[in-house]
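Of the protein chains in this complex, all but one are displayed in their positions.
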């Protein structure tokens, strides 16, 4: 779960990290009010969960209230890579002397948390890493012992950060780490961490929380409501489905992320275009399967390929979900079903009674039919 | 630093551990007021930091307000092993069905925290451990990973605690552990942990905080003021001296706890009685040495043996402290000084100019003279 | 000399953690049917009773003491699964198979190191377990798709493991050991560790490695494969996954070009690994290799 910038900044502020003065606006009137407080010298930032927001024109500067209003008019409703701008963060314009990158994430190779610091903030950190690897300092933080000052000293030293900023940078890094741990984050990041005449300020804020840990953080349930998943994606989340909408016309339902991806790849190989990624997870109930069919159907696909290889998932349960979906929903498109694995025979027996369903034995065969029928 | 029962109970309460209803009283009037709230059915507990308080008559039960007042009259000012009772904790009388012992401490052998649980609470836990070792369940808690539920399950299982109490006991143990960690305790203990018709209640509470960690816990400074060290001990603490008053007449000042104890032992071997333990610590300044002499002199000893073997402590600094003490204080008793180690010659040179000081080369010699002069 | 499969075999004695749960009891039954030696189960508070003829204990400590189990399989729900792994490691089990999906990654960071320190093997979490066809099955796999033979299979994806093993079996090719290392960011075993075991395993002639986008584990494995004597056949899922979209598994995130399917396939090919485009093709490549 990724938080919107303004949500993340609020948390950063609660942990004592300096952030720019500013407020969230949902209307031109609100933008005007906020901009007036700063004599019109503001930055307007679209609150959407999209990478490269700046390059897409989602971050704009104004030097007067009128200009701020004009920019706001342009930004509200603006479509950035499929995300519609509904909220703007309106902030004071910072006087930036230099920009750092500071963050923590999880390093799967070393099974540790890794602290990252760079004096080349403001850019895409992957780009910096590719072009100037020596400009990205990293330190492993052993999860058993947590963050110690020496980790920070090594990081500061290797990043060639100016010594007069060591103490302030350490302070911010320590607080960021506390957020990383308290919120069970996958990623916490300040980019840019701006050096201003008033000191270091988190000009941007990113906080990605481990979805698996959200059950322990009740206060985040509410925040999640606000984050801009599409309506259809929100519904999928409610049912525990891993769903990502894409641009093709062959709908896919599979169990397991690997199988779902392999199915997408197969659709492509067969000459089609996958309309989505949808993993019903392990041991899906018939309700979940029914919901999955409903979601995919809504998204306007031409055919649906249900590809199940049951381990913890039972084929008979999946078949029951298909039956329920067909009984309760109006589905005008062909459904191709492939069931293998746990309780395969029982599942196939259930499906036998149904019309409008094409049952296949092999995934390659199913993918081919689904692609052909979507043309 | 050991907290008084009522201080520890307040912390336990803040962490969600049930404690009996009650209040602290400093006068008979206050006792009366509190006792009235409970219709006179109260327990009066002397707030002194002494082991075996109960056996010494420091814990008494009343069944009427008048009885409570009578007991309070006896208890206020009562001397329990040298500690004068100034405060009473007056609590509701619990209806106790059975008593547990629950605690955490540091296990120096296994370099871990150890959880302890026993169904034979209410007694001296060392006594239980000696007589019924199988009745004391212990679990090591690895400091790297902290407390996990499985540690508690193993503890509960091995303690033969009734299963219907597992959940409540776990809850209390988890909270106790949180106190152990947050307060950097050396020992946290509930004995007895009473099973009442209303559930488990911490009938007593003990919390010993690591003196070395108190610098990180500002809120404890104030509590320490209240704990009943003698005035002279409080002053010693202020100067970083490790001082314990004893009953003999030969005052001792040494550097290092081992050396101080060895010096005490030597006084005894020479036929004398040590009046105190006093360790000036490593690298003591002349101010600290001067203070040490002042404290010992005040306690009414017959002679003082200053036994220093300097490593990080410099003999010249110690000598300067002795000079200052003699210049500023009226000291009517003989001081025997033995200086060896770092800057020994410089120290001895400083002392050469002084009268009233007996300088010796060997500790055995110094101890003998100190004992002889104290007779 | 007997031919031992890797990690588990017919002498493996299993304790099931969370044996009374829906998944736990269902799969215990299935494993028993396959012939797996299940000697104990745990379910805190239910110690002293039994299920499917298997004695239940409150703690692993007790279960191990009484049953001499050396391997555990975990069906405990995600919020409590980390504790179950820690408990199994503390009880000195040599193999811990964690089926549970959805464990918080910060929990995984902790138990990874505990298991490591204890010198145990952790299979998973979020995995289908491990099977040595004809010997034992410590997992949730549809056992009928496997057949005893000489291909080792290691995979990050459960269902793809079944799919490709099924394809192999259909071509008459059996498996020595099939192991799902799990799809989470933090897994107990890496590809390299399993490849190393297969390289030494006398039963294994060819190894199938099933990867997916995210992380660098396949790239690291590609380096290791350069020094292996046995042929490896690869499959990587996620060629059509759009960058920066979450594909379900915490592990399946394309992180700015690093860990893309293209990068993994290129790395494997560079080490001489033939990579199949579809599960079927993987099986066909293996068939060719086996004939030589």
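Labels for the chains are A, B and C, by order of writing; each one numbers its residues from 1.
Keep in mind that, in the parts below, contacts are C-beta pairs under 8 Å (C-beta built on N, C-alpha and C of every residue); 3 or more make two chains touch, one makes a residue touch a chain.
On a predicted model such as this, the values are computed, not experimentally measured, just so you know.
Touched by the hidden chain within the whole complex are the displayed chains A, B.
Contact with the chain not shown here comes from a single listed residue; of A:132, A:145 or A:221, that residue is A:145.
Checked against the hidden chain, the listed residues A:21, A:157 or A:328 yield one contact partner: A:157. Among B:58, B:192, B:251 or B:274, only B:274 touches the chain that is left out of the view. Within the entire complex, the positions of chain B that touch the omitted partner chain are 51, 106, 108-109, 111-113, 124, 126, 142-144, 181, 184, 186, 210-213, 215-216, 242, 244, 246, 254-262, 264-269, 274, 277, 279, 281-283, 308-312, 340-342, 344, 362-364. Contacts to the hidden chain, counted on chain A, fall at residues 144-145, 148-150, 153-154, 157, 163, 166.
The rule we apply is simple: only the chains that are shown with their structure count from here on.
If each chain is reduced to the centroid of its CA atoms, chain A and chain C end up 28 Å from each other.
The set of chain B residues touching two or more other chains comprises 144-145.
In chain C, 110, 113 are the positions where the chain touches two or more neighbouring chains simultaneously.
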